[in-house]
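A single protein chain has been omitted from the complex, and every remaining protein chain is retained in its original position.
Lettered A and B in written order, each chain numbered from 1.
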Amino acid sequence: MSKRFSKMALLILMGLLCLALVAFPACSSTGEEQEEEEEEGIPYKNDGIFIQETIGDIDSLDPAWAYDTASGEQIQHMYEGLVGYDGGNTDKFLGLAADTWTIAPDGKSITFHIRPNVKFSNGDTMTVNDVLYSFQRVMVTDPYSNGGPIWMFYFPLLDVYDSSEVTPEQIQNAVQIVNGDSIKFNFVRAYPSTTFMQILAGSWGSIVNKKFCIEQGDWPGTWDNWKNWNDPEHEALKLNDKTMGTGPFALEVWNKPTDIKLVKNQNYWQGTAAVPFDRVITKYVDEWSSRKLSLLAGDADLVYCPRTNIGDLAGIAGVQAIKDLPELSIDALFFNFNITATSPYIGSGKLDGNGVPTDFFTDINVRRGITYSFNWDTYITQAMQGEAQQVGSPIVQGLPYFNPNAQKYSYDKAKAEENFKAAWGGQVWDKGFKFTLIYNAGNLVRKTACEILAENLQRINTKFQVSIQPKVWSGSLSTMRSKQWAMFQIGWLPDYADPDNYVVPFMATGGTFSGPASYSNPVVDALIAEGATSIDTARRQQIYYQLQDIYYTDVVGIPLAQPLGRRFFTKYIDGFIFNPCNSGPAGNLLYLTKSAS
Amino acid sequence: MELRSYIIRRVLLLIPVLLGVTLFIFGITMLFTPLERATLYVTSIRQLNNLPAIIERYGLDKPFIVQYGTWLGQVLRGNLGWSQVGSMPVAQAIPHQLPATLEIAIFAVPVIVLVGIFFGTQSAAHKDKPLDHGTRIVAILGWSLPSFWLGLILLMVFYGLFRGLLPPGRLSIPMDILVDSAAFTRYTHMNTIDAILNLNGPVLLDALKHLILPVTTISVINMAFIMRLMRSSMLESLGKGYILTARAKGLDERVVVNKHARRNALIPVITVSGYVFAGLASGAVITETIFSFKGIGWWAWQAAFRLDIPSILGFALFSAILFVIINLIVDILYTRVDPRVRLGQGVQ
Partner (left out) sequence: MKDWRFTARQLAKNPLSLMGVVIIAFFVIIAISAPLIAPTPAGRLDPYMIPRDGYFATPEPPSEEHIFGTTEGQYDIFYGVIWGARSAFRVALIVMAITVVIGIVLGSLAGYFGGLLDEVIMRITDVFLAFPWLILAMALTAVLGQSLRSVMIALVIVWWPSYARLVRGDILQLREEDYIQASRGLGASSARIIIRHVLPNAIYPTLIMASLDIGAVVLSAAALSFLGLGAPEGYADWGQMTQFAHNWIVGPPSEPLKYWFAVFIPGAFILFFVLGWNLLGDAFRDVFDPRLARR
């Protein structure tokens, strides 16, 4: 009898448990609305300390190596270059390590006078020798096998892309000390000065402490064995986690890979009063929910919010959402003009309805048809939550020589049909096609773009079958490189805010994207070559306007959108100035203030 | 068999296991093309054109044996390679990442073992009574829970619903700044232990607060397993002849259970606890990810994700060594607990 009773009790217990599991959240969620969750707002904490939580993680703190934004951001808090951006302008500069500069009228050199009495964080005074060493060091180090940022110096100075074949004489002639107190850069050909200043303002232009570097075992500044420090592997870097700069902050501790803490540089040349924080802490937290709660609890002053979750922070007292920031980034779909024959993404490899041939996209009617099948309205309003604008070419708004009246495609079913019917002598329309679209795994926005395209193509003609496949990072890169992809989607961020930095990867023969796409247009190449080294602004405008036009008429790819950025601070942070060339979301920390009022 | 020679023999057996494990892992990574393996070394799409140079530099297209041989040669010279994920040499990355995981393990294992043993024993001693049924239900539920779901729900309740009561991460900001400053000396990089050694109460409390959720998540699931195991083991033990004798002699039931039956029932539990600890020490990836406790599990996951082969191989060595050592300790403990078992006899 007792046994059966126990078993009954058992069943009842289990049933109750299940009910509880289901009922509890349901109750709580309705109960929440009535609960007097008092809107206390965000408490003010950690006065004098700026805390930000973001994703990602630092690759290296060595200015010669770092090419990613997380590293760049930290480097730029601790180091300064010759110049920096003036507020939100990408073409006006403030002197930092330099106080004045002269641009030669022939555009072949710039001379910077070095500011006196600038100190490193350990008290050493910065001299013109440190400056010379800084630039020669990055040119010596130049990790070109890995792909570092130093090509940006090499191209204007020596018209090469890496140091594999340079001689010490060339480097010594490219950067020189003049008048004992100035640094002169000599370009091989005329080079637009604004562009070079932008390059100098990057993390790779940081001024390092020569004595400190040599003490760490870095390049001694002499040329006998300079190749020993050239093109190193990551583990050989001496400044990977050791820093000594003239910037407003100095490294306190880098807890790889969790966080990095910086302290105020007590020897900062603009005076410690100009540095608004005693400490800056950047935490790398992958979980959005954690970051959000840190912000709401006042434990973080700024957090990175993924686009999909911007609604979470809407209308919350104490959260300062800054929106519609014209970031200089662009996402686009690319066509592969010469797909590898062994590609698994082209089905049968023939125009028989079960695949596409390797040169499928060389027919401009195909490209136009696909372009007219993309619905920008849906993409921007739904996938991008309305926070993006369509551009007609890789040159985005905010770059010099952006053409606001450039032609753009739009979703047009009729025109798409027309183009498809004309494609490949009508075969495309009759037989249909099949290929795979690739996107970066985990990126829902990119996946959505693919889905919009695939669905629209299906609606135009049911024989147009596009399947979608995610690829992890390693897979996407290798697929791109091996040219197996049919269509691909990826984005670009600026190295420097000049249209040259955009047209090269998207349109030049052998560009970062156009290379794997096998796109090659001699007219484009000629224009790019001319524009890169021209100092005639009127001519440059002509060139880049023409390039924007060619992108449209030649349908090189499908520009998806220029995203509008957002920042989420607490209300206690003031003074944020947006500059699209800043590596970090907080921008230049010197402009910020944090106070309880 | 003498203890010392037994230990030596077991440690020597480690070598073929290590070779086997690393060969196997290396083999898996070789299934990736050289291009894919080269992508580890680039941080942005701009470096796409450098992939061939990277392949060249790191010899990624050389035959399997050559690459493995090179790696092996380096390891024998003490160089485990560079960990891209950790941004430091692999040999440093492992001890660097380990403390966070160990901290969770150190608190979780006693909880798991003690609670599991206690309830398992009581459940067996009161077989088929409500306590037994209740324990079995809880155990089965615990064993069926997806760990990531449990973690998310706990976070949802204790971090979201009870605004910030138990936050993720290892320490709160003020404590975090404190432990990194000169005022606090780091011994083990485990916040709780270091706090005790520094005689710092607030840090200790803060660290413990942050440990509650991860430890709970891990414990609930493993505890269930120990409970069930202990119960069946106890039942078997209680059915033995000598127990009948002890009862016939009139011994108090509690003494019978706790002193006699339990000792023998503990044997399989010891084995399993060893494996549980080994498993925890090699990192509970999901717990570490959800609660932002970046330990060795997180590191190994990132390494697998990003094809950081030196890191993956380093981790393989570490966990294989750990596993073999734990096995060894368990086998030795076995002989202490059960005098019938001699060293060298297999554990079935």
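Everything below uses one rule, namely that a contact is a pair of C-beta atoms (placed from the backbone, for glycine too) under 8 Å apart; a residue touches a chain by one contact, two chains touch by 3 or more.
Keep in mind the model is a prediction, meaning the values are calculated, not measured.
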Options B:131, B:152, B:208 or B:333, residue touching the unrepresented chain: B:152
Residue among A:452, A:550 or A:573 touching the omitted chain: A:452
Per the touch definition above, residue among A:186, A:309 or A:329 touching the missing chain: A:309
Positions on subunit A contacted by the hidden chain, ascending: 7, 10-11, 14, 21-22, 25-26, 28-29, 32-33, 37, 39, 287-289, 292-293, 296, 306-309, 311-316, 378-379, 382-383, 385, 441-442, 444, 447-448, 451-452, 458, 462, 465, 467, 469-470, 472, 474-475
Subunit B residues that touch the omitted chain in the full complex: 16-17, 20-21, 24-25, 28-29, 31-32, 136, 140-141, 143-149, 152-153, 155-156, 159-161, 163, 228, 279, 282-283, 285-286, 289-290, 297, 300-301, 304-305, 307, 312, 315-316, 319-320, 323-324, 348
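Here is the rule we use: only the chains that are shown with their structure count from here on.
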Whole-Å separation of chain centres (CA-atom averages), subunit A against subunit B: 37
Touching residues (chain side subunit B, partner subunit A) in the complex: 32-33, 35-51, 53-54, 56-57, 82, 84-89, 96, 128-130, 133-134, 137, 141, 155, 159-161, 163-164, 167-169, 172-174, 176-177, 180, 289-290, 292, 294, 305-307
Residues of subunit A touching subunit B in the complex: 3, 6-7, 9-10, 13-14, 17, 28, 45-46, 49, 51, 57-60, 67-68, 71, 144-147, 233-235, 240-241, 252-253, 255-259, 261, 279, 281, 283, 285-287, 289-290, 293-294, 296-297, 299, 472-475, 477-478, 480-482, 490, 492, 495, 505, 510, 512, 515-516
